[in-house]
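First up is the structure itself, then whatever we jot down about it.
Every protein chain of the complex appears in place save one, which is left out.
As written, the chain order gives the labels A, B and C, with residue 1 at the start of each chain.
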Amino acid sequence: MIIVFKKGAKNEEIDNLIKRVEDLGLKPMVSKGTERTIVGVIGPEDVIRLHPLDVFPGVDKVMPVLAPYKLVSREFKQEDSIIKIRDGVEIGSNRIVIIAGPCSIETEEQLKGVAASVKDSGASILRGGAFKPRTSPYTFQGLGEEGLKILKSISEELGIPTATEVMDTRDVELIDRYADIFQIGARNMQNFNLLKEIGQTKKPVILKRGLSATIKELLMSAEYILSEGNFNVILCERGIRTFEDFTRNTLDVSAVPAIKMLSHLPVIVDPSHAAGKWGMVSPLSKAAVASGCDGLLIEVHSNPQEALSEGSQQLLPENFSELVEKLKKISAAIGRTI
Amino acid sequence: MIIVFKKGAKNEEIDNLIKRVEDLGLKPMVSKGTERTIVGVIGPEDVIRLHPLDVFPGVDKVMPVLAPYKLVSREFKQEDSIIKIRDGVEIGSNRIVIIAGPCSIETEEQLKGVAASVKDSGASILRGGAFKPRTSPYTFQGLGEEGLKILKSISEELGIPTATEVMDTRDVELIDRYADIFQIGARNMQNFNLLKEIGQTKKPVILKRGLSATIKELLMSAEYILSEGNFNVILCERGIRTFEDFTRNTLDVSAVPAIKMLSHLPVIVDPSHAAGKWGMVSPLSKAAVASGCDGLLIEVHSNPQEALSEGSQQLLPENFSELVEKLKKISAAIGRTI
Amino acid sequence: MIIVFKKGAKNEEIDNLIKRVEDLGLKPMVSKGTERTIVGVIGPEDVIRLHPLDVFPGVDKVMPVLAPYKLVSREFKQEDSIIKIRDGVEIGSNRIVIIAGPCSIETEEQLKGVAASVKDSGASILRGGAFKPRTSPYTFQGLGEEGLKILKSISEELGIPTATEVMDTRDVELIDRYADIFQIGARNMQNFNLLKEIGQTKKPVILKRGLSATIKELLMSAEYILSEGNFNVILCERGIRTFEDFTRNTLDVSAVPAIKMLSHLPVIVDPSHAAGKWGMVSPLSKAAVASGCDGLLIEVHSNPQEALSEGSQQLLPENFSELVEKLKKISAAIGRTI
Partner (left out) sequence: MIIVFKKGAKNEEIDNLIKRVEDLGLKPMVSKGTERTIVGVIGPEDVIRLHPLDVFPGVDKVMPVLAPYKLVSREFKQEDSIIKIRDGVEIGSNRIVIIAGPCSIETEEQLKGVAASVKDSGASILRGGAFKPRTSPYTFQGLGEEGLKILKSISEELGIPTATEVMDTRDVELIDRYADIFQIGARNMQNFNLLKEIGQTKKPVILKRGLSATIKELLMSAEYILSEGNFNVILCERGIRTFEDFTRNTLDVSAVPAIKMLSHLPVIVDPSHAAGKWGMVSPLSKAAVASGCDGLLIEVHSNPQEALSEGSQQLLPENFSELVEKLKKISAAIGRTI
């Protein structure tokens, strides 16, 4: 941590802060510049993070030097983490994993039709929501446990693992019984109690980046889960909010290489929510694969015109199938498989 | 709702969509322009909101005309809502209410000292957090129920009502027993299960705007609470995330008059979180009062240098006291009181 | 400037960079921490700014410590700058200055009517655009020199100084002959050649913050003008672009106290462009005055329904007059005059 004093800070102000740093068991390194005094603090930065050194008289600003996360960092673990979902299905290896399915589970027929189709086309994991975070209380909120039962029954019938969203600490145990992967939505990325609760399971979890979260904050939210003992975290870029309004969100494709630099955790991309338009899912999926992501989360519905949620962004099964063929070629071009 | 067709959309595409609209029990009004066909849909827009008309062939875009919220809207209720906290304390009247106190409850002595001081200076409600949403799992997470007990004991001793944050559906009942006002933080603005749970109590709730929420989304979150039967909602502007980095967030002072136009609910401002710097709390508070807000939420700590959270943004009691005197003058200038 | 090395950076990498710093005539201060090595660089930071130290092997990041601007900074000049426009009219003193007038100069009658009215109501400076930056090439682009002639003639008739926008380096001399204050619009805040050209005159200039400029960048643009010798710069906050779409831009009222902390230059606020809605000009003006601004730039038109530009945001003269009365009360409440 670097403490920058104001021009003209008094010696007693500087001495006062140095004493404080020493009292915390840390070692200050003082540099008196031509214009300002700067104090570098050597030692575990966490100790200082708790203490608001910027309110001391004479201090201009305090600049943290180290990243605030530990367990998720590339420095903590050099090699890429590979999250095993079940035999033959893992996320983070050279094989890019495709997770597909409808936004919401609506009926057994609907889910089964889509599931069989996306599995045939190359998806390894089935997605489908039973609890839906909707901005309006007057829209479809999901089938709840009934939806989870449908999900599990089709999962067993087709032999495909599943991912579904959890929104409430009270539902963690329930969902744990029915699905293979928890999904934490963008709006719950900083629902810290939910993160802790999921951290106490050992089940894989897809953690989506919040609508206006920085990459650092996404990593801090992952840190909550890891710090409780669950290292099976898959990060997901799904678009951030900007002033651009042609797309619903702006897919931050830079987040893929950025997360790869900063963390050992796998990162997947959700092009469906990013764009909010099915016609853009294909180019965004291609861009995501080319940028180095470990998987894609794609919404597919056999009849988007009748979908109970997010009809605008769901692909038809035949379009999904075509897309996977194109993605296989790009994967091969970068030395990976799908 | 307005449906705009693509230039060159086929007649059968237009007829197909018109039939769909009629099947939903709505009345289409077709305008064939020189360049495009436009269909206005008359009837309850909610019915259409559920159905993704933009995925129909030939459709260019679908533009909603009505606001998606009802109960919170100024059209639903013309006169301003006044939320009664207890005898003599209400939010939304001509009197601007000041809610003050430390970010976190740390000890009984700390809270009592601050509470007595801010009450003397003109605060009508005491704030203090027992459950703290922190971005890092390694920082102080609040005293939990122990903190709530301290809060209630001081509330009774000094005769001042209290507001405290609720973060988990499982804690609603607990907090209900100890505090007078629930506070839902920015990070939980779209924790829909929590909104519903709070909606089922009748207790006043301060709902903070999310870091990147639009005003419309804030109103939709409030709609969740009202739709469950709790009309005692106080909206709170606390700064939004932008690219500007001198302040921690950008206080959107326009949100105050905007909410007053769109809704009957009272709106307060939290200048402490918006700026993240105690030195800006004073000018932002003055701006907020001048813009027409119904209250302020201000963090005050008797020793910010030792605060366990948010030391940088908390005012000293003496600075708070001076600020209230200045705010009284501005309130008088706009025909209100504090 | 602080140079943070990667964990595990090699000694030769550190030595290599230290040598580079010394070669530049600067003094490195090395701190070897438990996790990382950090090098503080003592000396004029400008020298280093030119050199990309972050591309040296082993370097993690480079953090500047000093502000990149000098002449505009509060450290360079402690006392507030007061910009004299003409006898009896100055910006930056205790008296808040109101600049008002139509968005565009349309006809002599239109401008004269508005000018007489706003002068009567308390405006000290008349605004009116002759060169209009419009997003569409098919909309009214301003009257050009003809407009400037109208502006000057009314200025002389009514004895009121004027401000008008300059968009092109080729027009600087022309506008210099007709108006008392140059105005540089948000879209030209980083038109560096225009800034330099204006810097070579001695005439006061209102420099508007760019749509997505940081406060620091606004100050850097002002630095361009000052560095050419023109210290008569008035900064203007006019709303920044965010995801919020109820208002056209988001007025960043925090910019007023922030600029006051960082710079000695006066700062005014343009509530008309910020909101894009005339109904919000009044609350935003009040907030701006309460926050400590030195002036307001308000668009007034006697018939907004027929305005050739920005009709939606222009106040009627009678509404403007009422507003000024309210602003006088708020000014008095904070110890200033209008």
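Rule of thumb we're sticking to: contacts are C-beta pairs under 8 Å (C-beta built on N, C-alpha and C of every residue); 3 or more make two chains touch, one makes a residue touch a chain.
What you see is a predicted model; the values in this text were computed from it and never measured.
Within the set A:94, A:200, A:254 or A:337, the residue that contacts the chain not displayed is A:254. Here one chain is not drawn; of C:93, C:153, C:212 or C:321, the residue touching it is C:212. For the chain left out of this panel, the touching residue among B:242, B:263, B:313 or B:331 is B:242.
One chain of the complex is left out; on subunit B, the residues touching it are 2, 4, 7, 29, 31-36, 38, 40, 42-44, 63, 65-66, 75, 212, 241-243, 245. Think of the hidden chain as still there; on subunit C it touches residues 46, 49-52, 54-56, 68-69, 133-140, 167-170, 187-188, 190-193, 196, 211-212, 217, 220-221, 223-224, 227-228, 241, 278, 304-308, 310-312. Counting over the whole complex, subunit A has residues 212, 214-216, 240, 242-247, 250-258, 261-262, 274-275, 279-280, 283-284, 286-292, 326, 329-330, 332-334 touching the chain that is not drawn.
Here, only the chains that are shown with their structure count from here on.
Summarising the inter-chain layout, the chain whose CA centre lies farthest from the centre of subunit A is C.
The distance from the centre of subunit A to the centre of subunit C, with each centre set as the mean of the Cα atoms, comes to 38 Å. One simple way to say how far apart two chains are is to compare their mean CA positions; for subunit A and subunit B this gives 26 Å.
One inter-chain figure worth recording: subunit B and subunit C are separated by 31 Å, centre to centre, where each centre is the mean of the chain's CA atoms. Across the assembly, subunit B contributes 212 as residues in contact with two or more other chains.
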